[in-house]
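Selected chains only, in their assembly positions.
Note that the chains are named A, B and C in the order they appear, and that numbering of residues resets to 1 at the start of each chain.
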């Protein structure tokens, strides 16, 4: 999401001044919960809990992180990337997007 | 990894009394670092950092978690699962393993 | 990639008349090789080959398919999606992109 200064036009695509996520508060709450989940996994290990129970918690944690990543990607494509394409920096913005998508692709 | 009480024989496969991870201290240190990485991602969002920079940090965080999951799975297969197979509870332990592997499979 | 008729403007985003992949011949060659790899896996099963050797071939096959998917996604984002954004159908095209990205995300 682009902030009101619309930084994409005169700056390189990959370094806008600021990008306010439209669901900023919700995203930060989700990361707080994820932080708690990480502490929970550490606690399970410290308490010598069964491996499979721990692995199930790690899988739940990964799903929560995947969902955050998809939310950020959605914000980015509708906001920054779309803005860059409209400003004529499309191919650069799309190359950047594809590099990030590859990191999350299987 | 099974602790010295070798709990697998008389208990159901999925609820041993205690499983001390052989690399318990190292795993807990890794989870502490991962907790810091989660806080770092939250901070980037609170500071309105660029989406792609945040996504790259989330990808790094996922890789760190994947590595923890594979370490736990390695401990589990060499320890608990192998113990269960030797104790004659092999098929049950392998079904349990496959359910967990599917969660981490693409 | 849009063909010369630039079908995106008057048609719904998801049904352009024709999309000629810019690397059409290369993509079809890759799919021919992948078809051969699938036959190779079937042959290994029919010859009672060792499971792990078969699984390694399936993993190689998946990597080859992942690469084709990323090539198609790259063509799509630079071509059709960018064209749709420039034609004012950006949000619809991006929603469509995100639905596809989620299928390939972990």
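The working rule: contacts are C-beta pairs under 8 Å (C-beta built on N, C-alpha and C of every residue); 3 or more make two chains touch, one makes a residue touch a chain.
Please read these numbers as outputs of a predicted model, since none were measured by experiment.
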Complete complex - number of sequence copies, 3 represented: 4
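As a convention for this text, only the chains that are shown with their structure count from here on.
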Centre-of-Cα separation between chain B and chain A, whole angstrom: 22
Whole-Å separation of chain centres (CA-atom averages), chain B against chain C: 33
Numbers and ranges of chain B residues touching at least 2 other chains: 62, 106
In the complex, chain B residues that touch chain A: 1, 3, 14-16, 18-21, 24, 27-28, 31-32, 34-35, 38-39, 41-42, 45-46, 48-56, 58-59, 61-62, 65-66, 68-69, 72-73, 75-76, 79-80, 96-97, 100, 103-104, 106
Complex contacts: residues of chain C adjacent to chain A: 66, 69-70, 73-74, 77-78, 81-82, 85-86, 90-91, 94, 97-98, 101-102, 104-106
